[in-house]
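The structure is given below, and queries will be raised subsequently.
Here the complex is missing one protein chain, while the rest keep their positions.
So, chain A:
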């Protein structure tokens, strides 16, 4: 799948107005989602995903195919992948309970380095999202990926036709020696990534088919049309594609020894 999106920054003070305007444009109230994102890093040497998940984990053909495709991408280079768990401020934060990541459903998310689009405000990149009913961390570790860090994402999203409009901001979680923290702190004690509490606005379009440049061009056009409408309200930025680089640098090649 390919995703194309525009990026803008929205000040905390402008958030309510932005939501009101977006509600008017999309004729829907914002959907609020809180996600706990665990980051997993592959080995420096790209090895793909050698261990296929047991048949019970990915029962449907569709998801198995996504897994195979992801494995192919991870043979080219190692990447940082995201495992996203949906959480709720009322039930998951500031409580004694611990999330058992191997029992909860999660989405494994991979995004490639965006396509080079010079001076275009649109970021366009490949992505693969595999829904896992359970056992995601165990499977990632069995495939040589290690947990590195975690973040909380708070987002408000709107839909208008195929267009997805998302306002999101991120929070740090306290350090916890090489594994996700056992008890999430209370929602109000979270430390924002951005001290000014700004929101990141993304206006997104997905293209389901890979390798169809004419569909990409069409989506690109549609997004630019939407930009013309939205840019009276938001200041879209051209973001360097290296900002979205998820690749892990390969190990340095020692001369004389050759690749191991």
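Please note the rule applied: a residue touches a chain if its C-beta (ideal position, glycine included) is under 8 Å from a C-beta of that chain, and two chains touch if they have at least 3 such contacts; residues count from 1.
Here, contacts and distances are computed from a predicted model.
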> Which protein name, taken from UniProt, belongs to the chain you can't see among "Protein wntless", "Trafficking protein particle complex subunit", "Mediator of RNA polymerase II transcription subunit 8" or "Mitochondrial import inner membrane translocase subunit"?
Replying inline: "Mediator of RNA polymerase II transcription subunit 8"
>> For a quick check of understanding: of A:15, A:170 or A:187, which residue touches the chain that isn't displayed?
In response: A:170
> Quick one: which of A:1, A:21, A:57 or A:80 touches the chain that's been left out?
Replying inline: A:80
>> Considering the complete complex, identify which of A:208, A:228 or A:243 is in touch with the unshown chain.
In response: A:243
>> One chain isn't shown here. Among A:34, A:57, A:99 or A:200, which residue touches it?
In response: A:200
> Given the full complex, what residues of chain A touch the hidden partner chain?
Replying inline: 7, 9, 23, 27-29, 37, 39, 41, 80, 82, 111, 148-151, 153, 168-170, 193-198, 200, 237, 239-240, 243-246
